[in-house]
Structure formats: structure tokens, C-alpha cells
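Here the complex is missing one protein chain, while the rest keep their positions.
The first chain written gets the first letter, and so on, giving A, B and C; residue counts start at 1 in each chain.
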Amino acid sequence: MVDFFALGEQILVMAFLVTLGYAIGMFFNGFARKITARIHNRVGPPIYQGYIDVFKLFGKKTNISHGWIFDLAALFSIAGITLVFLFLPVAGFSMLSTDGDLFLILYLLAIPALGFALGAGASGNPNAAVGIMRALMTMLAYELPLVMVIVAMMVHYNTTSLAGIVAAQSNMHWAIFLPVFLIGAIVADMALQGMLMEKPFDIPIAPHEIATGPMVEFGGKHLGALMLYKMMGIVVETTLFVDLFLGGGVILSVAQYGWLAYVVNFLVWFGLITFVFFLALLINAVFPRFRIEQALKFYWKYDALVALLILIWIFVEVST
Amino acid sequence: MTYELLQPVFVISMALIAIGLYGVMSKKNILKIILSIGIMDTGVNILIVAMGYIPGGTAPIENGNYPVYMDPVPQALVLTAIVIGVSVTALALAVAMGYYRKTGTLELDDEGVMKW
Amino acid sequence: MVSIPPVLLIAFPLFFAFLAPLINMVSKKAVKPYTLFVLLLNSLFAILLFLEVQSNSVVYEQLSGFYPPIGILLSVGYIGAILAVVINVLAMVVYISYFGDVENSVKFSMIYMLVTASSTGIVITGDLFNMFVFFEITAVGSYGLVASMRTKKAFEGAFKYIVLGSVGSSFILLGIATIYGYLKTLNFYDIAARINTMPETARLMAFIFLLIGIGVEAEIFPLNGWVPDAYEGSSNRVASFLSLGPSKAGIYAIIRLLFTLVPIMSGFTLALILGIFTLVIGELAALKQKDVKRMLAYSSIGQMGLILIAISMHSKFAFIAAVFLMVSHALAKSLLFLGTRNYDAGTLKNPWIAGPIFIGVLSIIGMPPFPGFWGKWYLMLNLAAEGLWSIILIVVFAAVVEGVYYARFLFKGTGSDARSITKSEVAAIFLLAIMLVLIGIFPQYLYTPAVKAAASLLGGGP
Partner (left out) sequence: MRKIVAAIISITVFVILTYFFITSSAPINYTTGGQYINPITHEHSNQSVPQQYLKDSKKDTGASNVVTAIVVEYRGFDTLGEVTVLFTAATGIALLLDELKRRNVPHDEPNFIVKVGSIVVLPFIVVVGTYIFIHGHLTPGGGFPGGAVIASGFLLLLLVHTNRGLPERKLSVTESIAGMTYALIGLLGLVFAHEFLENYLPLGTFTYLFSAGIIPLIYIAIGFKVGSELGGILHNLKGVHEE
């Protein structure tokens, strides 16, 4: 017998969290533009510019469509990234979590990228083609060190569930306080930089070279959907980082403090992802852009090497 | 009793296998490769027949008196293996002919062989 | 319920293949419907056999009226029945795509039937030499099918296949000679019962000989040099057929070899190492391919590596994973090969092609809710449970590489104007896609037989 009440409650909570996620994502968009503007000594748009953009784009009539794949692609991206978000423990609160969900997350992260590639391809624009090839190469490049670090964490905490890793870091035993995972966090942060497509790994978008890359042919609702995907992407990727290394932002135990714990944890989680994103923005602001082969070299030569050392360290630690 | 009597046979059949293997790997002429395959097959067939050897045995055809017979199973297997070898060789020759008609040569080019 | 002698699965298509030239003389048009009918009949037999296995858990049949090990034994366990259904049904579905095509060769249809029959023969036989004979029919038929395009590439690919296949068959014979020399028997279960009386080195050598020979057909690492060339040179339907029939039969033979014939621990380790090499090399090579068919071929190699890893874990869940991966690979790869005839920048504009191709790609790279996902999922869980983290790392990274080149593949198919495709091809790829979706949504119907197959194999049975 299905408990419909509990199920309804869960669905409501999930809907709320997803909405919250999108809201935070939109906020981050404006935030990023403001920060970048300030670093460039400009005034910049208002911090709520993200909301304005999305609503404006969704209000516009879509004049150009490149066939049904093009339409599907936008949907694909949004659906994929939302699904990933649902599998992430947010502030220690996991909505859909099973044993081994960390693999699932790594997997599902590929779906929006696929949708993105499809949509860009369907537009038939050569700039989009260049951008998407570079995006795929970058993805391939950062995934290797990231997966290595994540496997190291799985070995260390002996669990394949992200919720398990978060739980293991409760009571402020954050992974980042261990020297080996401090280095791991730096490695993963480099990968995060690539995931977020920020400098020095923003070659797929390369705003000044290839006319905003993959997004070039999108307009109106399609562009709105893709922007939403990118915004949610920021939240998802930073949350993944926080969950892995910063204990998911959990500082109070729910069992002990009740609803207060939820509020505090959510605030801490929000602060942490903002911090991580802010860090990414700072790196973005001061670094020049790598060319694609340089990015590959960086990830596979240095980042992956360090990740491998971490992995070996963990294996040695576990086996002794 | 073990196969001591058969050791020269083993050496010969292994040598044939090795020669065939060398030919398959080193030659570029299609016909030479097909020949090498044939040599290898022969080596294996000799080995299998030798496996059925019994000292003092005769061919397993009953004719009233009952001497010691060779093991008949390897012979039956080799009969099958030979026919299969013939079939493969014939098909390989047909492919070689097709290749020759298309390219005018029986040499495999490096590009085609080493492509990965 | 009707009880079908398993031998009919082989004897009927052989008989009808012998009859085909006479049909062709009567009416050229009748050949394709005739072949389809035969394949349909065989699929029905396979399904009946599967049902029978489900009620009896294993079906034995002796041939020629002599009890094994004197006569030849056919033994169908769960895994054999699953693969027999997969091979026969999919061969029939892929054959549908031939209708409406100008190419009309009775010889082609004959070889198609023969290879289907012999692939089925491999998965239902219980005799080592009999398996070798079926291997050879499969191989010889496949050589002919690969070369049937009659281009330079086709002949080159077929020739490579012939060379490696012949070397492989020599090694199978060496393995048979070794085992027969010690045990004087050829029956699988007779061998299995007495394999421990063989010295350790002899067992290992026999295992290596047989693995080398079977590895050619199963596309395992050092012996898969023919795969890309043969797939590239052959027509899409042939590539599709090869990836569902002979390669699955090859994997089945490896399962038999590992679990029944020579169940030695070093064998499992060796298979695991080979599997990892196959996976890594296949995926990395696929990444750098420009040609779509070559890319799919290397991807096949990668998948085979994954399946081999799953098999060589020697555990229940990993074996279930292997079953799912095999089914996923058979369905999705034949779909992809079939759907990518003249693949270029307009293929995916046609929704009739694009829909199934999306489903196929999603299943191959392991996205829920398709069978490929269940396979990878069970495999990962099993690897994690056994603490084999380094293999997890490799598998996950291979999955990422897979995702990247499939994204590139999909990307390549978009843009420009829509292309048309024959109705029969659409029907075939749609059927395949529907099967993928159904198995993905209702995995329990494959899961239950897979569990039983794993239990039976791990217990040393068929």
C-alpha cells in the first residue's frame, strides 16, 4: 500500500527544492555578472538580472526553430540537469538517493551535455560546431581527474553513495580538513572550473572568438531554456563539490535540532556554494584562457597526475 | 605410459604451426598468407592424429580378429577439421581473387594491414 | 505445452537453406519472404525452447540415439536459452530491413540463415567439438557476408577476418587436442567432471588455447584486429547482424569455457585483464575515429571488454550485469548499425530514424531506463561491493569516453536536410527500439532468468 500522503509530501518538497535550485541559479547568474563587472571596474547589471533575462526570453515569441531535435535538445538539457539535482543531497537532505548514486550522478551529468550537443548540432551553425567539439573535449579532459578523486573518496569512505559520503562527514569531519583531500579538493576545483566553463577553461564558449559558441543559434524560449540549464548547472556542480569536500554544508544534526537544523544547514549550504562559485569567478577573472590542447594537457598531465597520486595514497592507506 | 615415442611428431607439428604463424604475421602477399594458414592447419592435424596413437595399434576397421586399434576419435575429428580447412582455404582464395580484381595486386598495402 | 527438440533450431534452418536455391529457381521474388518465414519459425522455436527451459530449468537432448558422452549432447540452460531467443529474434528483425531493397541475392539469404542457425548451435550445444564445428560455420558464413559488398575495403576486411579466424580455429583445435589427450572425451560435462585430474599447467594451456580461438569471434583484445576493418567494409545490415549473432555466440562460448570447461581461478584473472585491455583500447580507439562505422566497431570492442569484465568477476550480480549488457549490446548495436546507412549530416533530421537512434545511443552509454543502464549499474554495484575500485575507475572513465564520442556521433548526424530511409528499415529499427524500451522499463523479465542463469552457472551447471 502506497502511502499517498508521504508521497505527496515528498513530491511537494522536491518541487520546492527544484524551484529553489532554479531561483538560486538565476541569482548566481546576476551575481556573476555583477562581480565580473566590478572587477572590470564597471557598474554592471543589477543582481536580479538573471531573473529578468529568463522571464524576458520565455516571454518572447520564438521565430527560428531548426526542427524537432532543436526543440527536444532544450528539453533534454533541462530535464537532465533537474534529474541530477534531485539525486544530489542538498544540505544533507537527499531527495532520491540509493546505494551507488554517485555513479548515477556522474552518468546523468552527461545527459544535458548530450542534449546541448544535439541542439547545437541541429542549428547547423559552424560556430556552434566548433564550440561543441571543444566542449566535448574539455568534458573528456576534466572527467578523468574528477573521476579519480571521486573514486579515491569512495574508497576512503567505503561507500558508493553521495549521501553516505555526506553522512560520513557530519560533525564537521569535512573531507577538506584531511591533507590528502585538500589536494583532492584543489584538483576537483580545477575540474569544476572546466565544468562551469569558466576561465581558464572557457574555450568552448570563448565569447570573444566564436560568438558565444554553442549557444549562437538559440533564441527566445530555446535560449531561455538553455540559460536555465546553465544556471541550474552552476547550482548542481557547486553542490556536488560541496557535498564531496565540505560535508554538504551539514553542521547541525537534524535528529538533535529538528527544523532549526534544516534552516541552518540550508543557509550554510547556500553560503558554501556561493563561496565556491565566487572562487570560480575569481579564478575566471584573473586567468587568461587556455587553448583546447593546453587545457587537455593541463588536465591530463598535471591534474590527473596529482589525482593519481591521491588515489595511490588512498589505496595504500586502505590496504595498510 | 606417456607420449615419449611421439616426441619427434610433436616437434614437427609444432614447427609447422610456428612456421605458419610466422608466415601469417610477416608476409604481405595474400597467397603466401593463405599457404601459411594451410601449413598451420596441417601442423594441428598432425598433432591431433598423433594424440590417438597407441603402440602397436592398427587402423580401426574391424575384420574379424581383434588386434589393438588406434584411437578412432582423433581420426574422425581430423576428417572434419580437414574439410573445414579446405572450405576456409577455398573461401580465402575467392576473397583473394576479388581483391585482385579490385586492386590489380595480391600484396596487402601497409596502410590496410596496420590500420588501427 | 509443446515440447520442442532443441535440434530443430539448427536442423530446420539448415534444411531450408539447402532448399533455398530451388525456391529461387521457381520464383526469385519468393526468396525474401521465404527466408523471413524460416527465421520467424526459428524464433518461435527459440521462444518455445526458452519457455521449456523456464519450466524445466535445463533441457537436454541426445543425438543419434546414443547416450552422452558417446553421442553428442545438446544442453540448453538459462543463458543458452536467453541468447538463443536474442539471436533468432533479432536476426529476424534485422532481416526485415532487406525488404524493399534492390539487392536480391538468394546466396546472401542462405548464408544469413546458416549463420543464424550455427550461432544458435553454439549456444545450445553441449559438446566441445560440435561447438568448434558451429564456430567454423559461423566464421565461414561471416567471411562471406563481410566480403559481400565486393569493394576493396570489404575484401580487405574479410581477408583479415579470415586470417585471424583461421589462426583462432587452429588454436581451438590445439585446445581440443590437449583436453582430449588427457580426458579422452569431448562432452562439456564429462570434461567438467574430470578436469581436475588434469595437471595445472595442462589446464591453463588448454584454457589459453581455447580463449585465443574463441577470442577472435568474441572480439577480445589481442585478436580483434579484424573487427574495425570487417565492420567498415561490410554493409550496414551485415555489421548489424555480426554484432548480434556471432559476437554473442562467442561471448557465450567464453562463458562456457570459464564456468564449465576450465573453471580455474587464473583463467578468471586472465579474462579480467584481457577484458580491461579490450575495454580501454576499444573505447580510446573509438574516440579517435572519423568514420562512423569504424567508431561503432571500436565501440563494440569496448562493450565486449565490459561484458568480459562482468563475466570474469565470477559473482551473481556481475553475471546479471553481463546478461543485461549482452542484450543491450545486441539490440542497440544492431539498431545503430542498421540506422546509420549513409550516415551524414541529415540523418537525424528524420524523426523516424532519429528516435530509435537516440534510444540506442542512450542504452549503449548506459542511461536509465534502458537495458545498458541496468547492466552497468549492477556491474558497478558489484565492483563496489567487492572493493575493486581501480576497475570502477576504468569503467566509469570508459563510460565518459563513450558518452563523448557518442555525443559527437549524434552531433554529426544533425544539421542540413532530412534524409529518407526505406520503410522496411524503419520497421526494423523501430522494432529494435521498442524492445530496448520494453526491457529497460520492465527489467524484471530479464532479471529473473538472468538470476537463474547465474545461479546455474556458478553451480557448475549449464
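We adopt the following convention: a contact is a pair of C-beta atoms (placed from the backbone, for glycine too) under 8 Å apart; a residue touches a chain by one contact, two chains touch by 3 or more.
All values derive from a computational prediction rather than experimental measurement.
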- Query: For the unseen chain, which displayed partners does it touch in the full complex?
  - Reply: B, C
- Item | Identified contact with the non-displayed chain, of C:35, C:88, C:118 or C:363 | C:118
- Task: Among C:18, C:37 or C:442, choose the residue that contacts the chain missing from this document, as touch is defined above.
- Result: C:18
- Per the touch rule stated above, subunit B touches the missing chain via residues 1-3, 5-7, 10-11, 14-15, 17-19, 21-22, 25-26, 47, 51-55, 59-63, 69, 71-73, 75-76, 79-80, 82-84, 86-88, 90-91, 93-95, 97-98, 101
- Task: Touching the hidden chain in the full complex, which residues of subunit C are there? Just list them.
- Result: 5, 7, 11, 14-15, 17-22, 25, 58, 60-73, 75, 105, 107-108, 110-111, 114-115, 118, 121, 129-130, 133-134, 136-137, 140-141, 143-145, 147-148, 150, 174, 178, 181-187, 189-190, 193-194, 197, 199, 201-202, 205
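Simple rule for what comes next: only the chains that are shown with their structure count from here on.
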- Item | Farthest chain (mean CA position) relative to subunit B | A
- For subunit A and subunit C, let me know how many angstrom lie between their CA-based centres, rounded off. 38
- Two or more other chains in contact with one residue: find those residues in subunit C. none
- Among subunit B residues, those touching two or more other chains are none
- Residues of subunit C defined as touching subunit A within the complex: 287, 345, 348-349, 351, 354, 365-368, 373, 376-377, 380-381, 384, 387, 389-390, 392-393, 396-397, 399-401, 403-404, 406-408, 410-416, 418
- Message: For a test of understanding, state which residues of subunit A touch subunit C in their complex under the given definition.
- Response: 67-69, 99-100, 103-104, 106-108, 110-111, 113-114, 117-118, 120-124, 129, 132-133, 136-137, 139-140, 143-144, 147-148, 151, 154-155, 160, 311, 315
- Message: Please output the residues of subunit C touching subunit B within their complex, sorted ascending.
- Response: 129, 133, 136, 139-140, 143-144, 147, 150-152, 155-156, 158-160, 162-163, 165-167, 169-170, 173-174, 176-177, 180-181, 184, 186, 228-229, 285
